[in-house]
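Below: one structure in structure tokens.
For this view, one protein chain was removed and the others were kept in their places.
Showing chain A:
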């Protein structure tokens, strides 16, 4: 066990865990940030996607010891109220069915739009293909990413602004 200090959603967190504990379980078990989901544990489904310095990262295979000073953003920190353009598009197009994978889908889409604000459909497909939705909401996921890319501003989330 060791103490790890993490910067998550603009706040400081501290956990006493084993160094190999995946960030996913530290978020969930230690910090109560349960929006980040467990789906496979081997970076295959994307349900655990968070941002590490703005990049989409699979928290289920990222040891807490490897996070260091990186800024972590989870679905809870993407916006305080669900106001991020991707979250808004998800609601507008009523994307979720069961909803379990959607936080990971939203985090993947938000990271895409941050680095590529106007992605082509091919670029959307290529990125979003990494996330499994067992309910098959893929059509609306694709449309919601397109819709969010038309909103302005896009991908301006800054975790430091959240408390």
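General remarks:
Please note the rule applied: a residue touches a chain if its C-beta (ideal position, glycine included) is under 8 Å from a C-beta of that chain, and two chains touch if they have at least 3 such contacts; residues count from 1.
One rule holds in what follows: contacts and distances are computed from a predicted model.
According to its UniProt record, the chain left out of view corresponds to "Isoquinoline 1-oxidoreductase, beta subunit" among "Amino acid/amide ABC transporter membrane protein 2 (HAAT family)", "Protein-methionine-sulfoxide reductase heme-binding subunit MsrQ", "Isoquinoline 1-oxidoreductase, beta subunit" or "Acyl-CoA dehydrogenase". On the side of chain A, touch with the chain left out of the figure occurs at residues 1, 17-18, 20-22, 25, 28-30, 32-42, 44-45, 47, 74-76, 78-79, 81-82, 87, 90-91, 94, 96-103, 106, 125-126, 128-142.
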